[in-house]
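Take a look at the structure set out below.
Here the complex is missing one protein chain, while the rest keep their positions.
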Amino acid sequence: MVPTNYYLILSAILFGLGTVAFVFKRNIITIFMAIELMLNAVNLAFVAFSQSLGKPDGEVFVLFVIVVAAAEAAVGLGIIILTARTRRSLNVERVDLLKL
Amino acid sequence: MPILDYLWIIPLLPLLGSALNGLFGKNWPNKVVNTVALGSTGLSFVLAIEAVREFFANGQQPFRREFVEWIVAGTFHAGFNLELDQLSVVMLLVVTGVGFLIHIYSTGYMAHEGGYYRFFSYLNLFMFFMLILVLAANFVLLFVGWEGVGLCSYLLVGFYFLRKSAADAGKKAFIVNRIGDFGFMLGMFLLFRTFHSLDFSAVFTQMATLPPEEMGQFGVLTIAALLLFVGATGKSAQIPLYVWLPDAMEGPTPVSALIHAATMVTAGVYVVARSHLLYTHAPSAMYVVAVVGCATAFFAATIGLVQSDIKKVLAYSTVSQLGYMFLGCGVGAFSAGIFHLMTHAFFKALLFLSAGSVIHAVGGEQDMWKMGGLASKIKVTFWCMLFGTIAIAGFPPFAAFFSKDAILFAAYNSEAGGKTLYAVGLLAAVLTSFYVFRLIWLTFFTEPRYDEHHVHVHESPKNMTVPLMILAFLSLTGGWFALPALFGGKDYFTDFLAPVLGSVEAAGTEGSASLEHTLSLVAVAAATAGLLVAWRMYTKGAKQGPSTGLHKVLYHKYYIDELYQAVVVSPLVWVSTNVLWKVIDVGFIDGIVNGVGTVSRAIGDTVRQTQSGNTRSYAVWVLVGAIVVFAIIFWPILHPALFGEVRP
Amino acid sequence: MSDFLTQYAYLIIPIIKVLILVVIVLTVDAYLTWIERKLIAHIQARWGPHRVGPHGLLQPLADGLKFIFKEDPLPSHVDKVTYFLAPFLALMLALTSLGVIPFGPQRFKVFGYETGIAIADVNISLLVLFAITALAVYGVALAGWASNSKYSLLGGLRSSAQMISYELALTLSVVGVLLLAGTFSLRDIIEHQDNGNLGLLGWNIFGFSKDGAGFTQVIGFLCFYIAAIAETNRIPFDLAEAESELVAGFHTEYASMKFAMFFIAEYTSMITISCLATILFFGGWLSPFPASWTFTYYVPSVVLIPLGLWVIFDGLRYETLLGRVVLPGVGTVLAVIGVALIVFPPVNDAIQGVFWFLAKVFTFLFIYVWMRGTLPRFRYDQLMSFGWKFLLPVSIANVVLTSAVVLWRMH
Partner (left out) sequence: MTGALVIFFALAALAVLGAISLIVQRHPIHSALSLIVVMVALAGLYLLMGAEFVAAVQIIVYGGAIMVLFIFVIMLLNAGEEERTNFSRLATFAGVPLALAVTGLIGAGIARSSASLPAPEPGGVLTSTRTLSTLLFSEFVYPFELTSFLILVAILGAIVLAQREN
């Protein structure tokens, strides 16, 4: 049997790595992926808790999180495409003006 | 429907007319404006008559009702409550009646002026506020009307606002009135603090139980009475605040007639009479009122002697007549004061309107030295004006004879220097009859002094002359209520007002009829004397001589305006320029405002640095926030770790 | 020895099964290419391969040799990792997806380890299958991107968009079946369709059932099959490798074994899809005849013996050694098996399920090829609008309809 807090610590590590990527990377798409990574870490924690506490609610939350992530990806990638069209660059450090 | 239950309609109608004319009248033809203005005023006049009829039908029961709740703050309560008792009845009829007549007159007089709709809008507004003033059942509502008529007076005096003198006169009237109103407000506050209410009924019922304060000792009531009187002097142009009224003649003549002779300026008298209980409980204040009134009567009359502007003469005579009223009130003859108020409303309105007609005839000329010999040319005006003159001079059986006589009689009988007051009043009567007849002679007799080539004299149209005639009739008959008194009968007017003004008359009415007869004879003799002197001086075409000595002083109104200029105005201007503006406004207030601007800009400049637009640095800021949040959340879990104790 | 086996049976047996399955599948793939070429050739009135061995039967071997020995050029400026990863990914996923498919009803014990004719028999096998097919897109997309060529890139883009679009329809079209069966396990789904004497009427495609809670899944099946063809990038949805437009689409830059991997992956996924269609809609291993018709147990023999005899005589017409020896040999084997089935009833019973299963699967594979021979290719915008505006709504409608009927039937 794997103790629950193994999972939790793993999710913490993944979340931290996600934050690192979030501040470290410069490519918009990659930063977006970092956010997805953090979401996944949270999902892991959810599932671990729900399994160890014997409540399925956590997994329902995970489903919701996944749905939200999907919607977010749709809109976010649309925005990214638009940005890339107008700014001709995917580097967030080059996209620092509200209007052109 | 019993109109009394809908008393609020009476003041509301003029407001409606004013709103209609003011908002839409700009593009309306004069006919429509007339219809609206006259319709509203006339209708309210009719309703007023109906209301009075019902009042009598109810056996003269004072009618009092709160129609709308207005201000409720803690113990303070002021409603929109109206009151109809004998006093208000008199005022109501005078205001609506004379006001209606003057409206009719104005349609002729203002026919060729610009801003026709504006004029009538203001005039109706004035009617509204005046009716509020006379119908109000508490000091607060009364004050609303009080201020409102002040506003309308300002607007109408400055009606020709393109003329600087007119604008200045308007401002002067307004500012001088502010001083009085300040006193009035203080008086109200004092009353509220004493009686915890401002309803007439409440205040006066409480007051009736109090003992009168000692002569010469100044208690709350005295001070309140004096403060109210200050307001009265402002509104009713008594010494020392009379200076605005002569300048107010800059306004159109109907305005002078309505506001500055018949109605508004008598508001002070009305207030004093309304709160007569207060004054009877403060004898010293009452004495002050008498003295001030008497002094004003004489003082203004002397100035009136030498003025050359026809309206100025009438203005000063108004001041002096108001003085008479206050004298009457001051000596306790409140009903006499009100009586004179009514008659004065008639004949002074008549005089002003006739003067307006004269000015109309000679094409806007107001200087009496440029008139003369008009009697034959404008007969109707002449006769009406003559009626008014005789009335004001106080010849029987004209109105002023009775009213002025009653006042002087009361003054004679009043204790504490009554004789002196009487003497001065009598002298003022002589002067009065002198300057009015001087006016008559200079205007209507002697050879013409205007050039016939340019000015072609013509009689005024019907809608101006008809009101003149009506007023002439009134100023003839207006005083006959008191006619029986002469023959030992009873004075109906006084009796009528007795329920309101109470048995105070006792002071005045006692004393035998014989004395009264003598006094009236003396008065008539005084009037005749004035008449003769005027005839003697002006009957054979007098020249406008070089003014010297006393004449010069009088002609310049004792240099009072200059005095005020030097003592009050210029110091004020100096202070506001050098202290309020240069120091406080520029240095202090602008300093604060600019300081706020500078500080916020500085803050913005520093904080702006974080808004680099660089997503990654934003991300770092998010991280910082996250760290704080996590630290707070996990603190209870983590802090045992600092002591190495592991929780189960 | 034996106790060692019993101890590690849970490791060894699956490995063995995987090996067997891979061998079979690879062979089937190889001969699938032969079948395809033959059929299309005949559809187009050609001979097709007939030089290598009788009826070109050895063509697949030749192709395999060619694939192995051909030079493997590496285009310049390719992203190496991805370029090599893509074909492996494709093949791996394709083969893995077969792992959860049950080919037969039997369950038996080996060294005390119970197992069945399936590598893994998990209770959410359908979900697993979808998960794996969902990942299948990466092979194509990455190949297209990695090989640094505009044709490949276009092919990759097209296939990724196409697969996302049609996966929705694919998944939704199955929901009807799930509603009827009430489980994710493929085995349970098949058994749910076993309605004894109803025979083929009990399959989901017809939707009769003993408890009367069934409902025909024709719409679902059509949606599923169209979407499935699109998922496998087959004509008429093969825009990822449209020869006439993009030389060879995503695998333009691939040669020899890596190209072969893509090929094998494609055919394997065809097999998977056919199995899936069989299981979900056509009753898997169930015989189309009522259970009471026991004589239908001889159908395999009735098929095999004539086939074997025909193969023998056909082989004897050849002059070549291969023709004279091999074909008769194969024919004899088939015939003997057929006879053996008659002789040994237990064996016959055992192979019934597998026989029907394979029969159905091969029918679907035949339909695949048939379509390729007949249908033209869609234009790209037609593909998209068809997927989003027609297929998806219809499959959703099917879900709503089915659930409504099921509810109504239950009450």
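Lettered A, B and C in written order, each chain numbered from 1.
The definition used in the following text is that contacts are C-beta pairs under 8 Å (C-beta built on N, C-alpha and C of every residue); 3 or more make two chains touch, one makes a residue touch a chain.
All of these numbers come straight from a predicted model, not from anything done at the bench.
Novice: Among the chains included here, which ones are touched by the excluded chain in the whole complex?
Specialist: Computed over the complete complex, the missing chain touches A, B, C.
Novice: One chain is left out of this view; which of C:Leu135, C:Leu222, C:Leu309 or C:Leu322 touches it in the full complex?
Specialist: Candidates C:Leu135, C:Leu222, C:Leu309 or C:Leu322; residue touching the omitted chain: C:Leu135.
Novice: Would you write out the residues of chain C that touch the absent chain, in ascending order?
Specialist: Touch with the absent chain occurs at residues 79, 81-82, 85, 122-124, 127-128, 130-131, 134-135, 137-138, 141-142, 144-145, 153, 156-157, 160-161, 163-164, 167, 171, 184.
Novice: Please output the residues of chain B touching the missing chain, sorted low to high.
Specialist: 612, 614, 616-617, 619-620, 623-624, 626-627, 630-631, 633-634, 637-638, 640-641, 646-648
Novice: Residues on chain A that touch the omitted chain in the whole complex?
Specialist: Within chain A, the residues that touch the unshown chain are 1-10, 12-27, 29-30, 32-34, 36-37, 40, 43-44, 47-54, 56-57, 59-60, 62-64, 66-75, 77-82, 84, 90-91, 93-94, 96.
Here, only the chains that are shown with their structure count from here on.
Novice: Please name the chain that ends up farthest from chain B once chain centres are defined by their CA atoms averaged.
Specialist: Farthest by centroid: C.
Novice: Taking the mean of all protein CA atoms as the centre, name the chain whose own CA mean is closest to it.
Specialist: Checking distances from each chain centre to the full centroid gives A.
Novice: Which chains share more C-beta contacts than any other pair?
Specialist: Of all chain pairs, the one joined by the most C-beta contacts is A-B.
Novice: With centres defined as the mean C-alpha position, give me the chain A-chain B separation in Å.
Specialist: 80
Novice: For chain A versus chain C, what separation do you get between their C-alpha means, in angstrom?
Specialist: About 36 Å separates the centre of chain A from that of chain C.
Novice: Can you list the chain B residues touching chain A in their complex?
Specialist: Chain B reaches chain A through residues 612-616, 619-620, 623, 626.
Novice: Report the residues of chain A in contact with chain B in the complex, numbered from low to high.
Specialist: 19, 22-23, 26, 31, 92-93, 95-98
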